[in-house]
Structures are given as structure tokens and as C-alpha cells.
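Note that one protein chain of the assembly has been removed; the remaining protein chains are unaltered in position.
On to chain A.
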Amino acid sequence: MLAFIIRRLLGAIPVVVLVALIIFCLLYFAPGDPATIIAGDLATPEEIDRIRVALGLDQPFHVRLGIFLLNLVKGDLGTSIFSNLPVTHLIAQRLEPTFSLGVLTVLLSVVVAVPLGALAAWRARRAVDRLALVVSVLGFSVPVFVVGYLLIWVFAIKLAWFPVQGYTPLSHGVGPWLSNLVLPTLSLGMVYIALITRITRAGVLEVLSQDYIRTARAKGMGDRVIIWRHALRNAAVPIATVVGIGVALLLGGVVVTETVFAIPGVGRLLVDAILRRDYPIIQGVILLLAGIYIIVNLCVDISYAIFDPRIRY
């Protein structure tokens, strides 16, 4: 297993380099220019040119690429064109809110969706199955921002149970931290609950039709034991895969949720940077996201061995 992990991590290095090259080229050739944004709406061409030279944006492609790669090797993601702050500092400021939101969303989704999906499979075509279907359809079809607005209206404005927006770090206490994250987590979690519920239901339903389940039943084993010990465990591999894929989808959903709930996370940092053409931030955040995705995939692969003893690396 250790050799497998090391092999996978080494294999990730060319992937990260490729991502870095692709994002650099995309930004280089994309329309837009940070100098025009810094100079402002009423700037003259002369002023814009002066700023472009000062930022080094007048340098040819190979020079800028060389500087970028050299800094990357040194672990330097550069400084923001606009705020002059190091990209690592800006990302560090934003990492905790996004990480908190992501982890809570995945936890909530798994805790709600796996039992609901298993229950729906166990009671297929009955009321609980129909309820799970309704939850899934709603989760898939109602956009994250609509859910967010509804939650704000009901729970923040009408009932005043939770704050409308913002983020309180965990260091200020679990209560305030959670209070700010309940509504965003519910909002973002809807689609993942829907996805994992459907996958769990399908996986468990398939397992329940296997011979060894029939044998277990014939031996007089109770339904609860069959579902939790046999069916769910054997259906865990596709569920883990979907949870892993869900993390990638979640990174997209986080942008919308962070905007609706004004959470200062990495998603908003990235969107703001794209709108302003703050190249170092865009490059830094994309590399971070690529790294997260690689690690999540690795975790999913490791989880296969945990859920299925037949899998060995």
C-alpha cells in the first residue's frame, strides 16, 4: 500500500506540471489585461502601457513562462497583481472557510444520503423509496442559489435562527462557526445528497438481488444485518467513487454558495481573480485545486482496499 501511495504521489508531479502549463497558456492567450483594470475606466492608453510595463506584462511568452516555472519550483506562487499580497497568504486566508464548507457538506451528504439510499433500496417501490426519489429529484433540479435564497429567507430573515451571511473561524468557537455554516452546507449539500442517495439505492438494490444475500436470508439472518453488514459494504465501492467525484463537483458548487452566503473562501477568490485577470492568483488556486483533486482520488483508491478486502495494491 505504501509503495502504491508513493507511486501515485510521484505520478502526480507531471500532472501538476501539465496543469501549470495549461493554465499559464490559457491565461496568456485569453482576452483581458489586468493593466487596463488597474488603470481604471477613464485611463488613457499611455497610462495603461506604463502599468503594463511596470507589471512585466509586456514581456514575451517564453520570458513570462520561464519566470512562472522557476518561481513554481521554488514554491513561490507569486504576488497578487492588485493587492500586492503573496498568493500563498491570500489562499491561506481563504482555505479554512472553503475546507469547512466542503468537509461539512460531504459529511452531511454521506450521513443523510447513504442511510436514505439503503433504506430506499430495502423498501423499494414503497413510500420511503418514493420519498427518497422526491428528495433526489429536488436536489438535482433546484439550483444551489435558489435553495440558498430560500434558506436565507426562512431561517435567517423570518425565523432569525442563523446569520444571513459571513463566516466565523473555528477558533472563535464551534457554535459561531457552525451557525454560519448550517445554511450554506444545507444549500450546497442538496445536490450531493441527491446524487449519493441514487447511487446508494442502485448499488444496494443490485447487491440485494445477489445469491449470497438470498443465502443469508435462508440462514435466517435479519434484514438489518443483511443491509448494514453485507449489502451496504459490498455497495460501498461505487458510493466511494461517487463521493470522490462529488468533491470535484463540489468545488464548482462552492463558488456559488460562497457568493450567495458571502463566505470568504477559495471559490470567491478564484472568481474575483478571473474577473480581474489577477494571473498569479488564478494559477495558484488552480494548482491547489488540482492538488486537492489528486489527493481525493488517492483517498478514494485507498478506501477501495478498506471496503473490499479482495482489493490489494
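The rule we apply is simple: a residue touches a chain if its C-beta (ideal position, glycine included) is under 8 Å from a C-beta of that chain, and two chains touch if they have at least 3 such contacts; residues count from 1.
As a convention for this text, contacts and distances are computed from a predicted model.
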item	value
Undisplayed chain, where the name is taken from the UniProt record, one of "NADH-quinone oxidoreductase subunit N", "Phenylalanine--tRNA ligase alpha subunit", "Cytochrome ubiquinol oxidase subunit I" or "ABC transporter substrate-binding protein"	"ABC transporter substrate-binding protein"
Omitted-chain contact residue, chosen from A:156, A:182 or A:202	A:156
Where the missing chain touches chain A, by residue	1-2, 31-34, 36-48, 50-51, 53-54, 80, 82-85, 90, 92-97, 99-100, 103, 149, 152-153, 156-157, 160, 163-172, 176-177, 259-262, 264, 268-269, 272, 274-278, 302-303, 305-306
